[in-house]
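As you look at this complex, bear in mind that one protein chain is not there, while each of the others sits in place.
Right, subunit A next:
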Amino acid sequence: MRYLLLVIEPDVPDRGPDADIVDWVRRHDADGSRVLGERLRPAADVRRVRVRDGSTLVTDGPFTESKEVIGGFDLIEAPDLDAALAIAAEHPGAWGGGTVEVHPFWPTDGVGPE
């Protein structure tokens, strides 16, 4: 199954390359579990788009008050949830102050809404 990993971490202006993340990417590219993924630019570069009553509103984002942002994402392929959780636990984004969210995809074959 495929899972989206969202790396939630404190917003910093420039994360720069990180040896631990490079290593994580290398290992999971090698074993075929990582499909794709990117590091995202800091909150100052994010724009939010909303359409209300036909007009488009573009604002700064993501959440002006929020100290945590989506710092990156990875799309992974794992045999099951436990395997996906194990891969997420190895992600440096889950260590220290960060959190890695593991999102199953919607809809899954033969699975209706809850």
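We take it that a residue touches a chain if its C-beta (ideal position, glycine included) is under 8 Å from a C-beta of that chain, and two chains touch if they have at least 3 such contacts; residues count from 1.
The rule we apply is simple: contacts and distances are computed from a predicted model.
Note on the omitted subunit: UniProt lists it as "RNA polymerase sigma-70 factor, ECF subfamily", one of the names in "(2Fe-2S)-binding protein", "RNA polymerase sigma-70 factor, ECF subfamily", "Sugar ABC transporter permease" or "Acyl-CoA dehydrogenase".
In the full complex, subunit A touches the omitted chain through residues 1, 3, 78-86, 89, 104, 106, 108-112, 114.
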